[in-house]
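Removed: one protein chain of the complex. Kept in place: all other protein chains.
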Amino acid sequence: MINAVSILEIRDLEVRRGGVRVLDIPGFEVLDGEFLSLIGPNGAGKSTLLLVLACLLPRYRGSLSFRGASVMEGNGLMGYRRKISMVFQEPLLFDGTVESNVASGLRLHGVNRSNIGRIVGECMERFGIGNLKGRHARKLSGGEAQRTSLARAFAVGPEVIFLDEPFSSLDPPTREGLMEDLQRILRETKTTAVMATHDRVEALRLSSRMAIMKDGRIVQIGDPGDVMNRPQDEFVASFVGVETVLSGKIVGSGAGTVTVQVPGGKIESVGVGQVGDPVLCCIRPELVTLSTGSPTESASARNVLPGRIVKVIPMGLFYKVNIDCGFPLTAYVTASSVENLTLAEGSAVCSSFKATAVHLIRK
Amino acid sequence: MDLILEGIKQAISLLFTLDPEVLGITWLSLAVSGAATGISLIFGMSVGTTVALTEFPGKRFVISLINTGMGLPPVVVGLFVSIFLWRNGPLGFMEILYTPTAIVLAQAIIATPIVMGITLAAIQHLPRNLRLQILALGATRLQMVWMLMKEAKLPLLAAVMAGFGGVISEVGASIMVGGNIKGYTRVLTTATVMETGKGNFDIAIALGIILLLLAFAINSLLTAIQQQQRPR
Partner (left out) sequence: MMKRSYVRTAVLAVFLTLVLAVGMAANASAAPGKMKNLILATTTSTQDSGLLDVLIPIFEKKTGYFVKTIAVGSGQAMAMGAKGEADVLLVHSPAAEKAFMAQGNGTARTLVMHNDFIVVGPPADPATIKMTKGATAAFKNIALSKSLFMSRGDNSGTHAKEKGIWKAAGINPEKEKWYQQTGLGMGQTLNVAAEKKAYTLADRGTYLALKKNLGMDILNQGDAILLNVYSVIPVNPTKFKKINADGAKAFADFILSKDTQKIIGKFGVEKFGSPLFFPDAGKKEESLGK
């Protein structure tokens, strides 16, 4: 489905707002057919990058090319704009019915009436809003409105669709349903998508690639699993949900593993390195297992650390447990585990994780 | 009290007997103020939209200038238009002082900032990303402006109403640049002032009532459209 061919490419991009540099990206590409998520905190430049890719914001410097052809600002822009589409956080529907909203892009493109009717009908069915066609846009629920907005964006048959926090204003069940439908439709229509979001769960679920942004720069881009498990630096680590980041020094090295001395203990990790090298140990909370029995129970794990529970925080579907095992460690456990192991603040517990669960960042 | 009743009676009889002079005055008022409003819509909406959609240094100043213009006193406009249109004034060669055209011109000057200011506010009040959304759907700049205007049509209708209401009820400029010439530049407001001066209060009241009815009829039409558009 994804060809390793780039559909959009940016070189030496710089964008300024009020004289201040807000984007600085030396090189970046979107691959044909992929779903690329841009994630980062507020103000990282995700939305700005989307607008630049859609050619809706002027570049201070740099080039944008679409399928190898340069996209210039000014003349010739219309041709490009009619190959793309965009959906914002707010549905931004026009005053009129659902049907007329879905048709609006096609009308702007000058598509003839009979074709509009057919395409709009198909599109509304696809997004499950066929029954709403005569409803006024102002009388839709949040989910219905965003479906209409997406249908409107898809109706023009874009090659690339830009999504700016499209699910952020929706409640969880509505969001679920819409994400599922969107994923299906993207697959069916083979449309390339670039989405800006601050929600890594959303990004993980939909993306084939993920880019982490900070202060107008892309700090890491790659396969979602890769980014999640092998963050490049402390910022990415914290942003992708690595709860435990420990600064330490390699004290032992051998056969593809190293031993890292961290304040209050030692950690075994896969990897290579020189003794004395300073490193950061990243441990994802869902890779930490807790037990109350004797340490031998989890023999396959290289790191088995007795400790004491500092805090148990309910997170909805799971619990976040802070443990003191010489150094602070965080684990995610299920509700049933909490019950079975009778985890409580102050009780003794044994934490274990594999050497492969530790990701080392060289300083 | 008798006077008011007499005035209402007179108004009804003037209306129902289709008094040609009163009809002429009424029609002229409508035509002149309608034309002035039309011109102010063309200038007010285009400039208002342009200012709303473009960023340029001094934009704030321009906006406050437009907002000040919304309260332009008609007599001041009348004075300046007269000075310009005097035979020996800079635009004297046009020879339009004391003609309906002069009234249209003065009233258009009064109404334009009103329409401009309301248009500006209406377009600025639209969601910020709406412009980008429309462009992202493949709209040309012209299509984008047209769609924004469609989205802001309710406040824009208010602009039409405010502009028309402002000029049809205006008297100072009309009398100064029109001269209240019988059968030529006499409009409802100037005729009302004159009839009051002549002591013909019944006719003055009658003219006043006609003016009110006219303003009411036109505003109800626009309001009806506005209410139609509002989703229930």
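The first chain written gets the first letter, and so on, giving A and B; residue counts start at 1 in each chain.
Here is the rule we go by: contacts are C-beta pairs under 8 Å (C-beta built on N, C-alpha and C of every residue); 3 or more make two chains touch, one makes a residue touch a chain.
Quick caveat, the model's predicted, so the values are computed rather than measured.
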Omitted chain's touching partners, listed by label: B
Option touching the unshown chain, where B:Gln10, B:Thr49 or B:Thr101 are the choices: B:Thr101
Option touching the unshown chain, where B:Ile8, B:Leu30, B:Val75 or B:Leu154 are the choices: B:Leu30
Interface with the undisplayed chain - residues on chain B: 3, 27-28, 30-35, 37-39, 41, 86-88, 92, 95-101, 104, 160, 179-182, 184-185, 194, 196-199, 201, 221-222, 224-225, 228-229
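Rule of thumb we're sticking to: only the chains that are shown with their structure count from here on.
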Footprint of chain A on chain B - complex, ascending: 127, 129-130, 132-140, 143, 147, 150-151, 153, 229, 231
Touching residues (chain side chain A, partner chain B) in the complex: 51, 54, 56, 78, 81-82, 84-86, 88, 90, 92, 94-95, 104-105, 108-109, 136, 138-139, 152-153, 156, 162
